[in-house]
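One protein chain is absent from this view; the other protein chains keep their places.
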Amino acid sequence: MDFSLTAEQQLLRDSLADWLADRYDLARSREAAASEAGWQPEVWRAFADDLGILGATLPEEVGGSGGGPVEAMVIAEQLGRALVVEPYVDTVVLGGGVLRRLPGAGDVLKGVVAGSVRIAPGLLEPTSGHTAHSVATTARRDGGDWVLTGAKAVVPGVPQATHLLLTARTSGEQRDLDGISIFLLPVELPGLQVHRYRTIDDRHAADLVLDDVQVPADALLGEEGRGWTALAPALDEALAALTAEAVGCMRTVLADTVAYSKERRQFGQPIGSFQALQHRMVDMHLEVEQSVAAMYLATLRLGAEPAERARATSAAKVTVSRAARFVGQNAVQLHGGMGMTQELAIGHYFKRLTAIEYELGPADHHRSRYASLTPKPRSAERGED
Amino acid sequence: MDFSLTAEQQLLRDSLADWLADRYDLARSREAAASEAGWQPEVWRAFADDLGILGATLPEEVGGSGGGPVEAMVIAEQLGRALVVEPYVDTVVLGGGVLRRLPGAGDVLKGVVAGSVRIAPGLLEPTSGHTAHSVATTARRDGGDWVLTGAKAVVPGVPQATHLLLTARTSGEQRDLDGISIFLLPVELPGLQVHRYRTIDDRHAADLVLDDVQVPADALLGEEGRGWTALAPALDEALAALTAEAVGCMRTVLADTVAYSKERRQFGQPIGSFQALQHRMVDMHLEVEQSVAAMYLATLRLGAEPAERARATSAAKVTVSRAARFVGQNAVQLHGGMGMTQELAIGHYFKRLTAIEYELGPADHHRSRYASLTPKPRSAERGED
Amino acid sequence: MDLEWSAADLAFRDEVRAFLDERLTPDLRRAGRLMTSVYADHEASMRWQAILHERGWAAPAWPVEYGGCDWTVTQHYLFSRESILAGAPPLSPMGISMVAHVLIEFGTPEQKEFFLPRILTGEVFFCQGYSEPEAGSDLAALSMTAEADGDDLVCTGSKIWTTHAGEANWMFCLVRTSRAAKKQQGITFLLIDMSSPGIEVRPLVMTSGEQIQNQEFFDHVRVPKANVVGEIDDGWTVAKYLLEFERGGSAAAPKLQIMADEVARAAAGQPGPDGRPLLESPAFAAKLADARIRIDVLEVLEFRVLSAAAGGRNPGTASSMLKILGTELSQTLTELLLEAAGPRGRAYQPHATRPGGPLAGFAPPADGYVSGEEWQAVAPLRYFNDRAGTIYAGSNEIQRNILAKAALGL
Partner (left out) sequence: MDLEWSAADLAFRDEVRAFLDERLTPDLRRAGRLMTSVYADHEASMRWQAILHERGWAAPAWPVEYGGCDWTVTQHYLFSRESILAGAPPLSPMGISMVAHVLIEFGTPEQKEFFLPRILTGEVFFCQGYSEPEAGSDLAALSMTAEADGDDLVCTGSKIWTTHAGEANWMFCLVRTSRAAKKQQGITFLLIDMSSPGIEVRPLVMTSGEQIQNQEFFDHVRVPKANVVGEIDDGWTVAKYLLEFERGGSAAAPKLQIMADEVARAAAGQPGPDGRPLLESPAFAAKLADARIRIDVLEVLEFRVLSAAAGGRNPGTASSMLKILGTELSQTLTELLLEAAGPRGRAYQPHATRPGGPLAGFAPPADGYVSGEEWQAVAPLRYFNDRAGTIYAGSNEIQRNILAKAALGL
């Protein structure tokens, strides 16, 4: 039972926090998001070269530092705090998490660590909802090649990405866990239609249409039809990191709101002196603190057996989805009209928190998953009476 | 569109309210509830003779005044306001509502109007939950008689009752709507086991065990197996009346709480001057006002076609179940320790509101019923674009 | 006691329905359906106003002598209700529903003669200048000054949260003409020609990316005293009169019903967690049923206010209650629509919505591509914009303060 960071982890946290405070400007990052490039490549280079965070959680044999869930947590929380739009969780935690569980991806992972490779995970589809194992896109063998047919929706991080990590079904029904295969493809691919757009949280994504797209045999990573065994733990790792990112966002939002409430005066006094608003902010604080606990729960259970791991990450997602909504909405409410604009940081954070509420599945999804993983009660112990 | 009472309805309301204010003492009624008798027969006599409320909603041919849902609403609200434990809704609205839809119950209804007959509706069973059409008790023919076997749980109003109105299955599966038959029996019945107890809301109820109880042919009311056609509308009428009773309770509770918050001083000022508590009481007020609207909705839709009637009464029950909990719990909270005791009226009202929350089905039940009765959406109107 | 419309009311409703069926073109309905806030696409809204004006229904609540309709309270309600249910784009309330009533009550004959007909035709289009950066919930703290100088008032200061400041050629606003002990005193209700020299309009970029609202800066703007409505220094009387109209919008339930139906249609076509339609997912179905129940109840509350008004009775504190319940329900429904949108709800594609522009730093895709369906593009923007509901027109916290005092005597 220990909640302290190691000296190395503290250093990682502090150096990243300092760098972001010095160098990551909210307004400039939004400008970049609105530009054709969609991001600041120099930020990513600094992540790789100056800060080493891209490899922090990846194995040493690919150039990483061999860190684990706690490192991912520390990084994601700081990125959330500064509202970094560059897609660390999608690319490194989710993309990297899948790849490091599959043979043959060593070179790609080296590129991830170096910052030269960026992975866009294309898991969702027009008819999948938020369910990653609902895969209707198919892959069939054609001689030595594979032919992919289907569509992917809201694939995050596309203008930044060099590679697409796609699921396709090689057997089974749409929602079967078996029969899902994982393909790693270059983002520039003949026959692939890409529709790019911005997201509400100032990131980028794309819809993909795969109309009999031919790819070579080695695009398949790992065993045919067994992709879920790599995806499931990586998705739980992404859930834990997303929780940490949300915690970072919410800490900033709460601090901003409390500060605003002390400055903003109406009826001759700071609005933070009104008891109803004080109690609202206390409730926001309680949501943030519960999210912090949920972050620890998810992070520190990633090494547990799969059901316990999934239960902890789902508990965390339910908690942060609720908190993200409550904290975000009330931060806007307490900022009044200013909270509705992009004049202050709060509007940008609110949009990211709104995206997080649904990303990797909304609360109802995860509450169901949690319930399904909760052991049924033993019959009442009446024998003792 | 009219929300006004007729002159007669106003008179009914005012005379009942005045009588209760003068004559219905909360403490004495609780003493009676704790006594062996369990109630105050003289109150019931006054309801019949002085106030005429027992026949207010029953047909003129059985001595009633021929009133309808609005009269039941007016009466139930006033009874709720004074926290009357004598079971008007069970006996007159539900019991009477079933009987007046069935042939052969004229004499019994005359007795209801006169106050000499009191009906305990025995619908629920050990395995029914709150579902009235879940009937496992069976009735089989034996010569000219019927033989009833099974059990009924929490049959309300038993020490007061002269008659039991029981459901028993004459065909079909446990939850079928068809195959339910209605039997009217004297409360003293050879072979019937009766376990009496008080309820948390200072009323009385009983569990019944029917172990091959023989009853004559004329105990069956109406058509064999078609009892649900009389029960369903009567249950909706009872829901509407229960909503009105809840409104009466909550009006008293809110008024008491607001008054208490103005008197009770802590930290040198009335607790009602604290904004957080003011907003809580406003939210209680909003719940009460929504319950009032729900009461009108349920009452005024009782004459609509069955699906619309059921949808309105379920909407009302969801609303008052939520309101009863919120208003009751917060009234206790704002009264502090005193709210936890039976020293003030609030404790008694809280117990009745708690019972009402679940009576005739909790919110989840009725939300489901409402949803199942809501028309499915037409497909999106895209043709216009 | 009953919940039925009279035969005469039903006949009127059918007349309105027939008109809407005939004149509400698909593109106007579409403008209504793709709204991301309480404001429709300006052009569509003005086009609909012209059609209504042609029929004499642009401003039914005005006295007949100024172009209004001799309708009963119930007929006014039914007209609003049917317009909403048919999906008509709402008209801007600032002119027809707000300042016009002030002019009718307090205006000079010249003011009435000039403004009222032009408001009807759309030639005069008003925006509202109430809030200031330091005067939001505490409106009486406003500080934009208007100093008398001959026949003019010279205005200096700033107004904020102004919708349609770009489209409007007139603003009605509250300005401070004198400093008194009580901050509600010394305020004047003034009409300002937006083409006057010295006015700068700065669009505010909302969270949704849209420029719905604006801030205006007034630098020694000369306004003739003839544009004062009511008495100088007595503007608070005028403002209070007007506030009742702003808050009274008593046909929220039909709008919410439309929104709930949209959610149901949306959820019927999207997959839920178990692969069946989201609408059949128990958790989502329960949330939607709960919202619908609240709407049914709110509708009865509105009917009670209507019935009281029809009977000439004062609805009391109902407006604060309806404001709280209506706005909170609307926010619930925008949450459900966003949830129904699924992963697509994260796409930012304002080109598929109305009004859709102007948009800071947004270039629509060359091929007009929309990820998913149009409602999925609407969902997030509507969610963001609808947060305003609990903030403006007296925040819901202020409404609770009002109710604590007025309804509970605290």
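Things worth noting here:
As written, the chain order gives the labels A, B and C, with residue 1 at the start of each chain.
One rule holds in what follows: a residue touches a chain if its C-beta (ideal position, glycine included) is under 8 Å from a C-beta of that chain, and two chains touch if they have at least 3 such contacts.
Fair warning: this is a prediction, and the values are worked out from it, not measured in the lab.
Checked against the hidden chain, the listed residues A:91, A:261, A:333 or A:354 yield one contact partner: A:261. Contact with the omitted chain, checked across A:16, A:33, A:53 or A:70, is made by A:70. Looking at chain B, the residues touching the absent chain are 31, 34, 124, 126-131, 134, 153-154, 174-175, 195-201, 205, 207, 265-267, 274, 276-277, 325, 329, 332-333, 336-337, 339-343, 347, 350-351, 354-355, 358-359, 361-362, 364-365, 367-368.
Contact between chain A and the absent chain runs through residues 1-6, 9, 70, 258, 261-262, 272-273, 275, 278-279, 281-283, 285-286, 289-290, 293-294, 296-297, 299-301, 312, 314-315, 318-319, 364, 367-368, 370-371, 374, 376-380, 384-385. Seen from chain C, the chain kept out of the figure touches residues 282-283, 286.
Operating definition for what follows: only the chains that are shown with their structure count from here on.
Of all chains, the one whose Cα centroid sits at the greatest distance from that of chain A is B.
Here C is the chain whose Cα centre lies closest to the centre of all protein Cα atoms.
Centroids of chain B and chain C (each the mean of its C-alpha atoms) stand 42 Å apart. Taking the mean of the C-alpha atoms as each chain's centre, chain A and chain C sit 38 Å apart.
Note on chain placement: the centre of chain A and the centre of chain B lie 51 Å apart, centres being C-alpha means. Under the contact definition stated at the top, the residues of chain C that touch 2 or more other chains are 397, 400. For chain A, the set of residues touching two or more other chains reads 274, 276.
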